[in-house]
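With one protein chain withheld, the remaining protein chains of the complex are depicted in position.
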Amino acid sequence: MGTIISICFAAILTENFVLSKFMGICAFLGVSKKTDTSIGMGMAVTFVMTISTLVTWLINRYILVPFDFVYLRTIVFILVIACLVQLIEMFLRKCVPSLYKALGIYLPLITTNCAVLGVTILMADSDYTNILYPVIYAFAAGLGFTLAIVLFSGIREKLKFCDIPKPFRGFPIALIAAALLAMAFSGFQGLNLPF
Amino acid sequence: MLNKSSSKKSVSTTELKEIFATGLKLCIFMSVICVMLFFVNSITAEKIAEFESKKINDAIITIMGDDPNMTIEPLEDLGDSSVKEVYKIDSMVDEQSQLIGYCVYAKAKGYGGEFNLLVGLNADGTVKGISVISDSETVGIGKKVLTDSFLSKFNGKSEGVTLGSGDIVAVSGATVTSKAVTSCVNSVLDFYESTLKEADTDENNG
Partner (left out) sequence: MKTTVKKNKVSLIGVLLDGIVFKNPVLIQLLGMCPILATSTSLENAFGMGVAVTFVLFFSNIIISLLRKIIPEKIRIAAYIIIIAGFVSVIDMILKAYLPSLSSSLGVFIPLIVVNCIIFARAESFASKNGVIPSAVDGIACGIGFTIALSIVSAIREILGNGTILGFHIFGESFQPATMMLLPFGGFLTLGFVIALVQFVTDKIGKGGNK
């Protein structure tokens, strides 16, 4: 149980995928203009991360490594992720069309989200022998991504009402705001859990 | 009516043919790429494995000294979660093998990911030297920790080392990496106490 809690703390706070590991920046900067879409995107990414880590970890452990096909890892993993995103797209279009419309172009873009592929490769490289830990890590990483993107969208919504110098409008001021958010999160580095 | 049903049937077969053709093309792409990767892998895989073992060998010689009578014997099945490989270092003098020490290839979790250290132990279990095998630490932060000036501070230690006690102070700004190195050395020393020491005394007594 202790390991699970420390995994969650690590993935959400101390090693936040966006603000610490720099993965998922494109989506982070692109979707975070409104809080509602951010929450939807975060949940979709969390879902894709969890399921794809489950599938890819199993494929890596029971097919790629025993048969010496580790060099095919990148191709196999990205194809698994692409298929999953397609499936989710079809599911959302039929069952939750409002979310499907809100996410728009950003849904297929989850395929090219560094964080998703990043977490699958990180878990494949790790030494976890029990499938439970990688899946929990991936789920927590998704939550961390959602946390970062929702916090950031809150900041950006406020930024709309500020008088920003012309060269800084758009991406630059967003990046500087992200810098401050990253600095805030680096304060979690010292979190020493008794586990 | 007849026309409609027959045209419907022909549409579905052409659709099926299209799907089949598309699927086939995809499989062909996949196979071609896989063949290409197989070739590149067969050329590079050996080199990759060679490189790591050469680095370990060089590190062992750096730490334990370049003794022409030295034998390096990998010990099997002794690793635990953080210890990857263990090497027993003996010296053959007058056909008698004398234990010089052990080299433990261990891993630790740093700021930029996992890094691998080779911890050389003397025959009495004290640290002889530490060498870095691979790391992904940031230049100027984590990498400052993985230098001889910090790592040599562990020489001679034999029990639980704590940062901040005595002369082992964490490198400022690189606390995570400093702590990781310390805990790695500690787990190697624990490993010696629990596993290697007993195996050694068993050998001497048997």
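Going in written order, the chains are labelled A and B, and every chain counts its residues from 1.
The definition used in the following text is that a contact is a pair of C-beta atoms (placed from the backbone, for glycine too) under 8 Å apart; a residue touches a chain by one contact, two chains touch by 3 or more.
It should be emphasised that the depicted structure is a prediction, and the values quoted were computed from it without experimental measurement.
Of the candidate positions A:Ile5, A:Leu79, A:Val96 or A:Leu132, contact with the hidden chain is made by A:Leu79. Contact with the undisplayed chain is limited, among B:Thr22, B:Ser53, B:Asn69 or B:Ser194, to B:Thr22.
One of A:Met23, A:Val48, A:Ile88 or A:Leu103 touches the chain omitted from the figure, and that residue is A:Met23.
By the touch criterion stated above, the residues of chain A touching the omitted chain are 19-26, 29, 71-75, 78-79, 82, 108, 111-114, 117-118, 121-122, 125, 166-176, 178-180, 182-183, 186.
Considering the complete assembly, chain B touches the hidden chain via residues 21-22, 25-26, 29-30, 33, 36-37, 40-41, 43-45, 47-48, 51, 112-113, 134-136, 138-141, 173.
Basically, only the chains that are shown with their structure count from here on.
Per-chain Cα centroids separate chain A from chain B by 27 Å. Across the interface of their complex, chain B is touched by residues 71-72, 75, 125, 127, 189-190 of chain A.
Listing the residues of chain B that touch chain A in their complex gives 30, 33-34, 37-38, 40-41, 45, 81, 114, 175-176.
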